[in-house]
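Of the protein chains in this complex, all but one are displayed in their positions.
So, chain A:
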Amino acid sequence: MSSLVKVFDNVPDCVGYLIMNEEGSIEHSHGDLENNENAANLIYKMVLCAAKISVHPTEKMSFKRFTVSDDQYVYCISCASQRIYVAKRRQESSANA
């Protein structure tokens, strides 16, 4: 498990991360996303929903990763090896303010 968590060590401006399994159960969480079951549930629903959306307007093409950005933070979400990885990063503009 520590090797899975290490992937977030080099993510710049990371304020929290989350690793879930394919059923939506939290395997590891840290920082802003630590013990945040509401966020985890929402993100899991978003992954299931995003899997139905094609990235191409006319061809079927599933996402490899997706991001949710507002003016303060960006959630970077990706899936690999039956796990969902989420990194919450501070937006550049709010970091410089």
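Please note the rule applied: contacts are C-beta pairs under 8 Å (C-beta built on N, C-alpha and C of every residue); 3 or more make two chains touch, one makes a residue touch a chain; residues count from 1.
By our rule, contacts and distances are computed from a predicted model.
Colleague: The chain dropped from view, which UniProt name applies: "Exosome complex component CSL4", "Late endosomal/lysosomal adaptor and MAPK and MTOR activator 5", "2-methoxy-6-polyprenyl-1,4-benzoquinol methylase, mitochondrial" or "IBH1-like N-terminal domain-containing protein"?
Modeller: "Late endosomal/lysosomal adaptor and MAPK and MTOR activator 5"
Colleague: Consider the whole complex, including the chain that is not shown, and state which of A:10, A:25, A:58 or A:81 touches that chain.
Modeller: A:58
Colleague: On chain A, where is the contact patch with the chain that was removed from view?
Modeller: 39, 42-43, 45-46, 49-50, 52-58, 61-73, 75
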